[in-house]
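In this view, the complex is presented without one of its protein chains, the others remaining in place.
Order as written gives the chain letters A and B; numbering starts at 1 within each chain.
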Amino acid sequence: MLLRMIRGVLFHQKGKMLLIAFTIALGASLATGMLNVMMDVGDKVNQELKNYGANIVVKPKDSSLLADIYDVGESGEELNTAWLDESDLGKIKTIFWAFNIVDFAPLLDTQAVLPDGTEVKLNGSWFNHHLSLPTGEELDAGVVGMRSWWDVTDGRWLDEKDENAGLEIMAGAGIAGAQGWKAGDSVELKTSRGSRTVTIVGIYDAGGDEDEQIFGTLHLVQELTGREGKVASVEVSAITTPDNELARRAARNPAALSSRDYETWYCTAYVSAICYQIQEAIPGSVASAVRKVAEGEGAILEKTQLLMILITALSLIGSALGISNLVTASVMERAKEIGLLKAIGARDHSITGVIMTEIMVTALIGGAAGYFLGFGFAQLIGRSVFGAAVEMKPAVVPIVAGLVAIVTLAGSLPAIRTVLRLRPAEVLHGGH
Amino acid sequence: MTRRKMFLRMITASLLRRRSRMLIALLSIGIGATILAGLITIYVDVPRQMGAQFRSFGANMLLLAEDGKTMTAEQMDKALEEIPENQLVGAAPYRYIRVDMTTRQQSFTAAGTDFEQITKTSPYFSVEGLFPEGTREILIGREIAENIGVREGSGMELTWQPAAGSTEGDPSEDRQPGAVLNGSAEGWGGGTVYVTVKLDQSSRITSLTIDAGTQTPEIGGLTQTDENFTSQFIGLSLPLEPGKDVDALSGATVTSTAVVEALNTARSAEKAAAAKTVKYTVTGILTTGGEEESYIFMSLEDMAAITGTEAVDVAELSVSASAEELEAYAERITQNTDSIRARLVKRVTRSETAVLGKLQSLVFLVTAVVLILTMICVSTTMMAVVSERRREIGLRKALGASDGSIRAEFLGEGMFLGLLGGIIGALLGFVFAQVVSVNVFGSSITFQPLLLPAAVIVSMGVAAVSCLRPIKRAVAIDPAIVLKDE
Partner (left out) sequence: MSLLELKNVSKIYGDLKALDSVNVHVDKGEWVAIMGPSGSGKSTMMNIIGCMDKPTLGEVLLDGVDIARESSKRLTDIRRDKIGLIFQQFHMVNYLTAVENIMVSQYYHSMPDEQEALEALGRVGLRERAHHLPSQLSGGEQQRVCVARALINHPELILADEPTGNLDEANENIVLDLFAQLHAEGTTLIVVTHDPEVAEAAQRTIVLEHGKVAREVINENFEAQQKEWAKNR
C-alpha cells in the first residue's frame, strides 16, 4: 500500500521523466555516433589511402636485376632469369587475408622501338581484368584501379572486354606529345621477337615517369617477348594494419616467433603477414612491402585514429557531464516529494529503490532511443565524408550502455542520499 | 539607479544567487562551447598537422632540367627561392649515370645525391648499416647486394665511361692548365709521325710540336718547321679532317695527313684516359621495396670526382603545403627559372588532397552534430528553467511586466550564460586542442587569436536560439493561474 502511494506520488510526473529520457537519449546518441565512427575511421581512411597505389610488390624469387630504362633490350638481352606464372595470380585471393586485397596487377615489360627509332618502355598488365572468385566475390583487377591518379586526357581507358584489346595501347602524355600522337592513331611497335601494329585508345597524364612509357595488355607484351603465360612482377594494394614491434620482429624472421606470437602476427593484417601469405600462395615468389607507401600509410592511419580517439573521448566526457548534471538536478527538484514521503513514514531504502527504478527505466528507454539516433549520426557522417556506410561495431552497445548506467547512477545516488538527509520540515516548507 | 542597471542586476542576481538550474544551463553551454572550440581549432589546424604526416610518402614535386639537359646547384637554389623556407621539408638532387663493376662485367645505375636531404625527402629509406659519410663510400640497393653478394664493409670497384660524342664529363673541364697531349700516326714509308699538342678549355689548339723525323726530310720533314703549315692548326678544335680543315704541305700530303691523324689520336687518348675507375666501400644496404633497390647511391661530390661535374638531372622536393599552393609554386618556378621545369608528383598530391579533405569533412560534421546537440540540450534546460520559474514570471506579470519585458529578461539571461559559457569553453577548448595536438602530432597548435571572440559570439548565439521556445512559453504564462497555484 505504501509502495503504491509512493509510486503514485512519483510516477505522475511523466513530463519530467520524458525530459530526462530525452536528455539521456541525446547524450547516448552522441556517444554511440562517435564511438562507431571512431572504430570504423581506420578502415575508411585505409580505403582512401589505396589511391596511393601498390603497397606490396611480388617478384620471382630467383630474379636477377630487372631491366631498367637505361638497358637496351633490342638485342634480346634477357636480364630476367626467372618469372612468375600468370596462372598463379588468382591464388593471391585465396590467402588468409584475401578480403584485404583490394586490387592487384601483374606487370611484364620490354623495350619497344618506334618507327622513328625512339625506344620506349612497353608495359603489359591487366586493366580491368574480371575475376570471379570461389568465395562469390567479384573483382575487376588491374591498372584502372592501381593507377587511380592517372588523368585520361584524350580517348579512354583500355577495356579488356573489347575484342581488339590485344592490339590496343595507352600512351603517356610525354611520349605522346613527343611523337605527336592522338587517341585513335596507329603505331607499329618492334621488339626483338617481332612487331605489331597497335591502336592508341587513350593518352594518360600520370604526373610521373610513366608519362614517357606506354601500356598494353599482358598478352600483347607476352606475345612480343615470347614469354606466354609469364609475368615479371605483381603489384598488390592491400588494406593493412600499421606495423608495431611484433610486426617488425616477424618481418625480419617469422620463424623466430613463439607459436602464440606467430598466430597473432599471422592473423593480423600486418604488411609483413600479408607478404608472407602471398609468398606461401604463389610458388617461387618473394613479396615485399613498398616501404614508401606502407610506411606512409601506417603513419597517417595511426595519427588519424589517435585524433579520432581524442575527439571521441571529449564527446564522451561531454555527454557524461550533461547526463549526470540533469539527473542530479531532477532528483534535487523532487526534494519536496521525497520529503513528503519521509514525513508520511516511508523508509529510506524503499524510497531510494522506487526512485532508482524509475530513473533506470528512464535511462534504459533514453539510452535505447539514443543508440538508434546515434546510428543515424554515424551513417550520416559515413555517407557524407566517405561515401560509404559506417560499420556498426557490436562492442559499442555495451560501452554506451555501461556509460549511461554509470553516469546515471553517479548522478542520482549521491543526490538521493543528500535529499534523504534533509529534515522533512525543511524540505516541505522551505519552498522556492 | 537607471533601468538598465536594474535590468543587469536582475539578470546577474538570477545567475549568481540561484544555483540549481542556471548552473546546469551554464554547464551545458560550457561543455558545448568547449567541444566546439576544441573541434574548430582542430579543424583549422588539421591540414597543417596532418599534411606534415603525408611527407612520409616522399617527394611531391620534381624539378627537371629543360630538354634533357642538366641543372646546376645555382639554378636549383634559384628555383627553391619560390618556396617558403618553413614549407620546404627537403630538396634532394639526383644525378644518374651508368657504371660498370670492373670485376664482374655487370652494369648498374648509380645515383649521386645529398644524403642529408634524402633522409627528409625519402624518410622511408631503410638502411642496414649506415648512410655514407666520407668520400668513396656508397649505399647499395638490396637487389644489387643480394645479386652480387656484397655486404656492409665490402669494397666495390666501379668504372665510368663517358658515352662517345657526348658532352658529358668533358675531359676539358678538369684538364690541367699546361697539360700536354701526345699522339702518333703512320706516315710516309711506314714511319711514325709524333705530335705534341696543348689544348685550351674549349679543346682548341694553342700550340703544337711536330716530330716528323721518320719522314723525308726535304718533303714530309718540312712539316716540322714550315710555319705556314703549323700556324693553320692554332685555334682549331679537334678532331680535324685532313684536306678539309687544314691544307696539306705541298708535296707532303701523306705526312700532312699523318700529322692530322696523330693530333686526333692525341685527343681520343685523352678521352680514353678520362674513364675513371674508383674503389668504393659499401657502408650500408638499402631496402625500400621499390626501384631504388637496384641502384647504387653515392654523394654528389664523389660523383663529381668521376664525371667532372656537379650538375644534376632532377631534384626531388618534399613540400608541406596545400594542393593550390603547390600548383602555384610549380607554375612560378617553371616561369621564372629559364632552365628548370617544376612538376607535381600526382600520385602523391592527389592522395594527400583526397585524404585530408575527408578528414576535415569528418571533423566538420562532428562539430555540426555537437552544435545541434548542444542547442537542443540548452533549449531543454531553459525550458525546464522557465517551468521552474513559473511563479516568478507570473509575479512579474502581475507587477506589470509586459511581454516584451519578459522576453528581454530571459534573452538577457540566456545571452549572459552564453557569454560566460563561451569564455569558459574557449579556454578549455583551446587547452583540449593543445593536448590533442601535442599527443597526436607532437607539436603545438597555432594559437588563433580570433577564437576567443568567435567562441563567445557563437556561444551567445546558440544560447539565444535555444531560448526562443522557452521564452515563448514564458510569455504565455497566465499570472492568475500561476499565482493561485499551490
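One rule holds in what follows: a residue touches a chain if its C-beta (ideal position, glycine included) is under 8 Å from a C-beta of that chain, and two chains touch if they have at least 3 such contacts.
Just so we're clear, the structure is a prediction, and the values are computed from it rather than from any experiment.
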item	value
Chain not shown, its touching partners among those shown	B
Touch with the omitted chain, as defined above, among B:Arg136, B:Lys276 or B:Arg391	B:Arg391
Of B:Ser405, B:Gln434 or B:Gln448, the one touching the omitted chain in the full complex	B:Ser405
Missing-chain contacts mapped onto chain B	1-3, 5-7, 9-10, 13-14, 17-18, 391-392, 394-403, 405, 478-480, 483-484, 486
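The definition used in the following text is that only the chains that are shown with their structure count from here on.
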item	value
Parts of chain B lying in touch with chain A, wherever the complex brings them together	20-21, 24, 27-28, 31-32, 34-35, 38-39, 42, 46, 50, 53-54, 56-58, 96, 98, 107-109, 122-126, 143-144, 147, 287-291, 294, 343-351, 354-355, 358-359, 361-363, 365-366, 369-370, 373, 376-377, 380-381, 383-384, 388, 432, 435-436, 439-441
Touch list for chain A against partner chain B, complex	19, 22-23, 26, 29-30, 33-34, 37, 41, 44-45, 48-49, 51-53, 56-57, 64-66, 68, 70-71, 148-151, 205-208, 288-296, 299-300, 303-304, 306-308, 310-311, 314-315, 318, 321-322, 325-326, 329, 332-333, 377, 380-381, 384-386, 432
